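Here the structure is laid out as structure tokens; the discussion comes afterwards.
The complex appears here minus one protein chain, its other protein chains still in place.
For chain A:
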Amino acid sequence: MTTTDTSVQEHPTPTPPANGTTLRSRSLPRWAPLAFAAVSIALGVGIGSAAGWESRIQWGLVSAILFVAISYAATTAVENERQAKDRLATSLVWVCFLLAIVPLASLIWTTVGRGAEVLDGYFLTHSMAGVLGTEPGGGVYHALIGTLEQVGIATVISAPIGLLTAVYLVEYGKGGLARAVTFFVDVMTGIPSIVAGLFILSIMLMAGLQPSGLMGSLALTILMIPVVVRSTEEMLKLVPNELREASLALGIPKWRTILKVVIPTAIGGITTGVMLAIARIAGETAPIMLLVFGAQLINPNPFEGAQSSLPFYIWEQYRIGSEASYDRAWAAALVLIVFVMLLNLVARGIARWKAPKTGR
């Protein structure tokens, strides 16, 4: 039905000539995809509510399939086979993009909606001391402290190591060793977080160490170093060679050139990389679960005794499985997501602001 509509409407529209499409026999107007989308969404909603499907996922899928089918059919009818294939690809690509946006939107919507119910000043400043898991009340203060300390220690260890490794790869690295380091840094990026946790666990078992925040930090370090190396390397490569040569030509030793010229030029990008790495490890649950154990009380000492952390707290509350604990889990998830997203936004802001000026 829609096909005839559009083909009839296509003649009076005067826009096509501007496109140079007058040479072609017939073509759909530029607003056609929007019309197809509107029609297919309406049909999807109509069919969905008529058939009484509970799940909006089905509504969306039907609309998406209808959109692709209608676009294809209409273009075949009005234009030709090649244009129809082009239209098919275009609509599929659009559908793919929307498919990716939907879960992100839904996830953020749910987390903000559910999390805001419990999140308040009390929640942020109290621990779970004396609160039954199934009862409302309590907060994330102990988990916040744990996360900040563990992530802080991990950053202090891995930022220098990562930075130095990147300097080695970019400024000195030639030959077999550099190639091996590059390859294994890449492979290390893919180590599952739980394996990093198990590695530290096996050391703990052999050395007879007790779980503590520090152990968790060490596992996070393994996850963080490759990310820092990779991003720092990219940034150092962006530093124009003329700067290095100018400095060396003045007789300045290489190490001072690196410290005073190369790194300051790239510092914005390096900071961004480190912050993105922090954002990544701040959400890691698995190593914390194996190595830090989790506590209900405030333990500000990361070197001794069990601690908690935000992602672990979410897991713990989820496992209790009562309404009150689900509420706490969502609220903590909101805190964590805000923390991570802020880091991301600030990091990218710094990257844009301090981007090395290559060329003019």
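Throughout what follows, a contact is a pair of C-beta atoms (placed from the backbone, for glycine too) under 8 Å apart; a residue touches a chain by one contact, two chains touch by 3 or more; residues count from 1.
Throughout what follows, contacts and distances are computed from a predicted model.
A single chain of the complex does not appear, and UniProt lists its protein name as "Phosphate transport system permease protein", one of "ABC transporter ATP-binding protein", "Phosphate transport system permease protein", "Phosphoribosylformylglycinamidine synthase subunit PurQ" or "Stage III sporulation protein AB". The chain that is not drawn here is touched, among residues A:C96, A:A129 or A:L297, by A:C96.
Looking at A:V167, A:L214, A:M235 or A:V292, the residue that reaches the missing chain in the full complex is A:V167.
Across A:V239, A:A279, A:V292 or A:A324, the residue that sits in touch with the chain not pictured is A:A279.
Contact between chain A and the absent chain runs through residues 53-58, 61, 82-83, 85-86, 88-90, 92-97, 99-101, 103-104, 106-107, 110-111, 160-162, 164-165, 167-169, 171-173, 177-178, 180-181, 183-196, 198-199, 201-203, 205-206, 222, 225-226, 229, 253-256, 258-259, 279-280, 282-286, 289-290, 311, 314-315, 318, 326, 329-330, 333, 336-337, 340-341, 344, 348.
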